[in-house]
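In this view, the complex is presented without one of its protein chains, the others remaining in place.
Up next, chain A:
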Amino acid sequence: MAGRAQIPTNNSALIAMIADEDTVTGFLLAGVGNVDLRRKTNYLIVDSKTTVKAIEDAFKEFTSKEDIAIVLISQYVANMIRFLVDSYNKPVPAILEIPSKDHPYDPAHDSVLSRVRYLFSAESVASGRR
């Protein structure tokens, strides 16, 4: 099947993050963070000095790694690399856009919700509820 990729059954996968410092800190406190043998982290802290290139690279790395099941990405970060997020269409890892503290969540920008709305415009899923 063309679009239906095999779904790996992984017994312990990681959650990757691309977000601002506070969000990352919170989730690290919860115990999401992981540092592998090569000192590579499964999160990227985005601040004012982080370049779009770095975010792109991190996104590509996280989505191609096999031990990552979910990628959490702050919505304002996702907006910076919107073209990458929108063109991503594999089921695993799942891309999840999360709100960040100083950027309110806008469901219209979410790639999945916009697809939902595109498919079911009559049901007004994303636009009508908020």
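Details
Keep this in mind: a residue touches a chain if its C-beta (ideal position, glycine included) is under 8 Å from a C-beta of that chain, and two chains touch if they have at least 3 such contacts; residues count from 1.
Just so we're on the same page, contacts and distances are computed from a predicted model.
According to UniProt, the chain absent from the figure is "ATPase V1 complex subunit D protein", selected among "Chloride channel protein", "RING-type domain-containing protein", "ATPase V1 complex subunit D protein" or "Osteopetrosis-associated transmembrane protein 1".
Mapped onto chain A, the interface with the missing chain covers residues 1, 3-4, 7-15, 21-35, 41-42, 45, 69-70, 72, 89, 91-92, 94-96, 98-99, 101, 105, 107, 110, 112-113, 115-116, 119-120, 123, 125-126, 129.
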